[in-house]
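For this view, one protein chain was removed and the others were kept in their places.
Chain naming follows the written order as A and B, and within any one chain the residues start at number 1.
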Amino acid sequence: MAVCVAVIAKENYPLYIRSVPTENELKFHYMVHTSLDVVDEKISAMGKALVDQRELYLGLLYPTEDYKKRYGYVTNSKVKFVMVVDSSNTALRDNEIRSMFRKLHNSYTDVMCNPFYNPGDRIQSSRAFDSMVTSMMIQVC
Amino acid sequence: MADEALFLLLHNEMVSGVYKSAEQGEVENGRCITKLENMGFRVGQGLIERFTKDTARFKDELDIMKFICKDFWTTVFKKQIDNLRTNHQGIYVLQDNKFRLLTQMSAGKQYLEHASKYLAFTCGLIRGGLSNLGIKSIVTAEVSSMPACKFQVMIQKS
């Protein structure tokens, strides 16, 4: 299950970060921020890749000692999704992660198309988005 | 994209709406174009987010422009751009010989003086789309005989 879900703007500032448990929120912020390095690397590497390899899902960013694996995803609008997944009791397949990202992307798109959202602002007041993220965090994939 | 007829009619109403409000002095008259363009910008941002949701990642700028001319245009205007030209220095010219928003208005020079009103929104649409794909640009337009028109995209290198 996801323990942290982050949406990061083109310009690399966080549009949305949520993590459980909330107490070490800071740790997750650092974690997500550093993982942007790898995201960038992968994106630039992908640029050269062939079309069929240029999928939005970036795969595992890097493993960590604790069970928290970070996965990356980048929309065509250069918005990055980073998801930290706790794999202690379940080994998630790539496809499961992929589908989680798809869900995230879909509801991010909805946010973008929401008249009350101004592109580039932090995503703060979208209940729909929140609940979707919550679902990703509680559900054991 | 909604039913195109609906889109066309809605667009027309939007244009006249903006210009009416200008007459009532709510918008200062010169800004109408800008106002429409800004509307388009926001719409473009949203649209592109949707349209690119399931596409492969773009290789480069040209790749993106092609997308705009093909997929994006088709979804919005039910046809592709007829001709895309570029100087490879960040200037692109998109030529549509039968631009959807002009076809029902006139064939030739009638109403030519009003044509630009009906291009502003689309200019914004393009600019918004591109900017959301991380390309800052300036989009201008030109009509000499309706319903054909040209959009010029100037990329801002930054």
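Heads up, the rule we're going with is that a contact is a pair of C-beta atoms (placed from the backbone, for glycine too) under 8 Å apart; a residue touches a chain by one contact, two chains touch by 3 or more.
In the analysis below, contacts and distances are computed from a predicted model.
Missing from the rendering is one chain, named in UniProt as "Trafficking protein particle complex subunit 10" (options: "Trafficking protein particle complex subunit 10", "SWR1-complex protein 4", "Proteasome subunit beta type-6" or "LANO_0E07822g1_1"). The residue touching the chain not shown here, chosen from B:V43, B:A120 or B:L133, is B:A120. Counting over the whole complex, chain A has residues 9-14, 25-26, 29-30, 33-34, 36-38, 40-41, 62-67, 88-89, 91, 119-122 touching the chain that is not drawn.
Not every partner is drawn; the one left out touches chain B at residues 30, 33-34, 37, 109, 112-113, 115-117, 119-120, 123, 131, 136, 138, 140-144, 150, 154, 156-158.
Heads up, the rule we're going with is that only the chains that are shown with their structure count from here on.
For this pair, chain A with chain B, the centres built from the Cα atoms lie 32 Å apart.
Against chain B, the residues of chain A that register as touching in their complex are 10, 43, 46-47, 51-52, 54-56, 74-78, 105-106, 108-109, 112-113, 119. By the touch rule above, chain B contacts chain A in their complex via residues 42, 45-46, 48-50, 52-53, 55-60, 132-134.
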